[in-house]
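Then we have subunit A:
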Amino acid sequence: MSVLRELLERGVFVVTAEVGPPKGVDRESIVKKCAQIRGFVDAVNITDNQTAIVRLSSFASCLIVREAGLEPVMQLTCRDRNRIALQSDFLGACALGIENFLCLTGDHQSLGNHPEARSVFDIDSVQLLGIFRKIRDEGVFANGEKVKGEVRAFLGAGENPFADPLEFRVFRLAKKVEAGAQFIQTQAVFDLELFSRWMEEVRRLRLHEKVHILAGIIPLKSLQALRYMKDEVPGMVIPAWVEERMRNARDPKEEGVRIAVETIAALRGIEGVRGVHIMAVAWESIVPEIVRASGLFPRPGQGGGEGV
Partner candidate 1 sequence: MSLGIIGCERSGFPALCALGKEAPEIWDRIVAVFPVPCLGGVDEETILGILLRCDTLLLVGCPPASCRNEWGSVLAEKRVARVSRLLEEAEIPKRVLCVFANPNRLGELKARVVV
Partner candidate 2 sequence: MIVGERKPLREILESLSPYREVLVLGCGACVTVCLAGGEKEAREMVALLRLKGFAAEAASVERQCEREFLMPLREKVPAFQAVLSLACGVGVQTLSEVFPGIPVLPGLNTSFMGAPLAQGVWEERCIGCGECIVHRFGGICPVARCAKNLLNGPCGGSKDGRCEVRPDRDCAWQLIYDRMKALGRLEELLVVQPPKNWGPSRFGAQRKIVREDVRR
């Protein structure tokens, strides 16, 4: 069974991280990043050509991650592959022992490094969840034909509580849960107030009882990084106080870590938040410090307590 699933069902406050594959065939870079976070996370996401930039495939990277001794979460987007290819990749991944999947819509190709490419978007993330769930629970493909063999998969989706229309976000989450989402990883949380309000709505619909919500965290490296995220990344809400702290910080990196740790502490106090998803893009090495400072080290099964 998926380690991530097991931990969540046991009520452990989980820690997941994210690793971006290289823009080439350098598998060592993945192995190195895994080495930096091993023991500090319960599972690690591998992005799927994130921001429509061509990288080593999520599928292959997940196998490298597993070999490196970590539990992978395979991200799949609907931008580049149709239902045929997505189901096929799902079977392939399951056959090779990958058990966690994150079903995403995908950033538009115009934002990436091959903007002239056609997009696929044969299906969307909600439909993708449904199709994977159907394969797993009913043993049939999207067209109703039988799937040979049994599939084990822990299905997740992303959600952005900060995108518009704000009031509709919790309903979108409900749709994903209905379609089969068992865990959710949210966009990075900086605005705790907004996030708390969203969680209130989530609890009002009792969704927190049906799906494990992992709140996203991005440690800020610099004021520049903050500005970039605020201006370039769609759906990011960064309140003014964060910018001010980063601007006035003597050591921006230290401040960024401090903010992350404070945010994690606050998130742990919100009912329904079952873990954190640390997206330390190009800064995976900082994950251990954040996990330690948050009192989340050691991780269960890594020699020591439950890391509650």
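Convention: a contact is a pair of C-beta atoms (placed from the backbone, for glycine too) under 8 Å apart; a residue touches a chain by one contact, two chains touch by 3 or more; residues count from 1.
Inclusion criterion for the candidates: all candidates are chains of the complex that A comes from, given by their letters.
Since we're looking at a predicted model, the values are computed, not measured.
Could you check which of 1 or 2 is in contact with subunit A in this complex?
Per the touch definition, subunit A is in contact with 2.
What residues of subunit A sit close enough to touch candidate 2 in their complex?
Interface residues on the subunit A side: 78-79, 83, 105-108, 110-111, 119, 121-127, 130-131, 142, 158-160, 163-165, 168, 171-172, 174-175, 178-179, 187, 234-235.
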